[in-house]
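Following this message is one structure expressed as structure tokens.
Apart from one protein chain that is not included, each protein chain of the complex appears where it belongs.
Entry: chain A
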Amino acid sequence: MQISMTKPRRLSLFFLRVAIGWHFAFEALSKIENPDWTAYYYLQASQGPFSGAFHALADSALMPLVDLLNQWGMLAIGLGLILGWFTRIWAYAGMALVFLYFLATPSWPGLEYPAAFEGNYLLVNKNLIECLALWVLALFPSGAPYGLDALFQNKKTAES
């Protein structure tokens, strides 16, 4: 079966890519502008089967690196996705990051988080959905033609 990449299909991937990129970029900017921001409290609030590892991370010497990654790393992912530049790499990086958020704060009966975590979820939450959406972006040619990837790709392989 062959799927033809029609214009609406390309545009749908483009909008999905830009929306997720925007979400990452603004989240990152908000963290960067707040001088007191640290991932410490988020990691400390971790619950579920992997909480031990996240709590240990919060108390480890790696925290400055974790904070940097969540600020500038996230901004890079966001800008990369918006521009559609090395889309696949940034999509996988974004996936890894949101998947860690998903593991740190899984939505499961009995686990409760501070009020800032809005919504009602059972296992599937926005983190997981964003993670899966990034997978789609990574697997489909979402960085071209409506993205900088188009400029760096050989015409022939661009969309293979």
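We adopt the following convention: a residue touches a chain if its C-beta (ideal position, glycine included) is under 8 Å from a C-beta of that chain, and two chains touch if they have at least 3 such contacts; residues count from 1.
Please note the rule applied: contacts and distances are computed from a predicted model.
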Omitted chain (choose from "Oxidoreductase", "tRNA synthetase class II core domain (G, H, P, S and T)", "Putative tricarboxylic transport membrane protein" or "Response regulator receiver domain-containing protein") - UniProt protein name: "Oxidoreductase"
Residue among A:L16, A:L103 or A:L148 touching the omitted chain: A:L148
Chain not shown: contacting residue from A:F14, A:Y42 or A:Y101: A:F14
Missing-chain contacts mapped onto chain A: 1-7, 14, 17-18, 21-22, 25-26, 29, 33, 36, 38, 40, 44, 55, 59, 61, 79, 82-84, 140-141, 144-151, 155, 158-160
